[in-house]
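Here the complex is missing a single protein chain, while all its other protein chains stay put.
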């Protein structure tokens, strides 16, 4: 297989232009899917026979939880690439993905809590999935904390890559152990582990919102990456001409 | 400078800094003491919680014990000297962590029975608790070492370190307390012990490597 | 160098270390997380224990927040400079502790409600817990400062000091959790609050003095 | 005027007497250079004079008096730059200068920073400075202080030659204004008149 396209894309400069071209697509198409999914889910999907209308928060909650996990994996892979191949784009990705992922994890936690109030009667339950999202959130915060603590960028890149990679290796272990822990000691008050048998008109909008939120998050991450690339490459000629073109 | 001379010096420092060892153990005792005093001292409340409390305290104390394990090496240039003398940073790290663990676990095991009494730990679980500590704490130390290496340039990096390390601690905490609870129910906890050993193996290989990456970066 | 410039620099350092502040709060959260996971996650266990757990976590977090507060001042010669410039070490200490406390307590108070939810703290006790933290933590900080000043160089006598400081922590812990429990039972807890305030007054006078003595000795 | 008069001073560390008794006076407009081998006890003498280290024998009179008040009076007039300098690694150069010297006018700051060639790293953290640059940050006090008695422990170690001559210039200016200096150094001074005290 020919990898030259990959190497070309992995150069900060060409990625900058690539992402600049595609961010609009990601943001707009993602937003479109999101809106369609949400409107469909909120206005047209049938009521849940158990939970009534409160279940509709699922159209934000589940996508957020899924994107939060997906972004951590992406970030961990970028960290791996950075440590092994020292690609210049990788630390940019780690730095940019962390806050977006943290945001999504926070969104999942908040919407989950809001949902928990009417269904369980409490804001919080030490359920396996909930706990693992909380841990995910804390791991994101750890990486953000490293970037904020060190003002030497080279150092903070290296260190956050180490932490992200360790986290990636541990993620399945954490997930597994939390699942195991919860099912042994505390039979879940409300089981999240079984796939709800949804009718398709509930399930399809969910798929829309998941894909939509993914695309929007990627778009946001791209924008962040562009700023970081400009900052890191500010001494190069192409950035200088880019800046003079803009202003 | 050889592996031997470095680890010999490390042992000497460990003996010289009896104080530091005493501190992290005192911390352990303090955490355990705070709990009955701050929450509730009734045996019916404490007994089922006791091994969990001991484990929580061990987690916190192990982080404290490793905080700053590399800080001095970095600021006095020792890490440069290891590399100049052809020592693999990863192996030195492993040796240092091992020494810390030994100086930590031995007195801890002496303390645990007393803490167990204080927390009304059922006597039948004493041995299981000790055994779980023996198997689980090396992994905690290796994980904490990663956190310590990432925060080695920070003057007070203890807190950041804890933030990084605790999510990694949870599986160990879950399975070792799970083991004790299984014994309490009379179920054999072989599965948990096997898992704990598997964790140990994984961290044994990975942690020194990660530590060496971040220490080298910090020494630039 | 004036009181103003020293405390201004201290504020700058505090702001520069926003992350440090965030971290010690995260530490607080993380400790609170350990308990449900390590001990038991059932609300029937957590609810009665919750305010106690929050207080235990606050004790530990306050110790860590002050760990190393004087270490840098000692090693970079700042303490010499204070004295040369005619500043009373005790007052500088007081200012530094105060700044640390403010940057600690404000975000803590924001966090406590969430931790309360997570630990199934009865909502009626939320305000009482917060109030007890407000009154009790300054004393903890002043006491921890003594420990920090003694361990700033780690000469002998540190064990002694920790052994002295921890028993001093206990009354604070006892009376503040006692206050919350009293409110739970519907009894007014004025007595406990009065005692907490009395402790605060005593430590406010004594702690800076002790700190200054041991810092001067360490700087010889 | 007699700023300081040291008589038969002895210092013990770890029950070992460091040097044979030392006697000298510091007058206005005078520079005293303490020399001696490594470990002779030069830094210890300076710290003893400042009252940071207890003395085992002899006496130190401040401003002609023995009292606590005259010691306090003396301390007010002192600028001390030791082996450790009070420069904070996690503050920038500018912030360190305001910390050590109180609030500064911009023109003052610019002037001293230019003189010490720190203009390029004014906003850099001191952690990231070279050994000599960190020393220069501490030495900036020589131009910003109003104190008249300077106590300097190896002020020119790890400075380059231009740095050395700048510092020596500051010392000369200070003497002309009636100040006094007591310092240690291992390097030769190009200053014309100074009193040398040998510790052994």
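Each chain gets a letter, A, B, C and D, in the order it is written, and its residues are counted from 1.
Please note the rule applied: a contact is a pair of C-beta atoms (placed from the backbone, for glycine too) under 8 Å apart; a residue touches a chain by one contact, two chains touch by 3 or more.
This one's a predicted model, so the numbers in the text were calculated from it and none came from an experiment.
**Q** If the hidden chain were put back, which of B:2, B:42, B:124 or B:190 would touch it?
**A** Spelled out, the listed residue whose C-beta touches the missing chain is B:2.
**Q** Touching the hidden chain in the complete assembly: which of D:5, D:43 or D:90 does that?
**A** Of the listed residues, the one touching the omitted chain is D:43.
**Q** What residue numbers in chain D mark contact with the hidden partner chain?
**A** Within chain D, the residues touching the omitted chain are 13-14, 16, 36-43, 83, 117, 121, 124, 128-133, 135-136, 154, 157-163, 186-187.
**Q** Touching residues of chain B against the unshown chain: what are they?
**A** That gives, for chain B, the contact residues 1-2, 4-6, 8-9, 12-13, 16-17, 72, 75-78, 80-81, 83-84, 86, 216, 219-220.
FYI, only the chains that are shown with their structure count from here on.
**Q** Compute the distance, rounded to whole Å, between the mean C-alpha positions of chain C and chain D.
**A** Whole-Å distance between the two chain centres: 38.
**Q** Out of chain B, which residues touch more than one other chain, so two or more?
**A** Each of 155, 160, 163, 166, 170, 174 in chain B touches at least two other chains.
**Q** Where does chain A touch two or more other chains at once, residue-wise?
**A** Expected reply: 138, 141, 145, 149, 181, 185.
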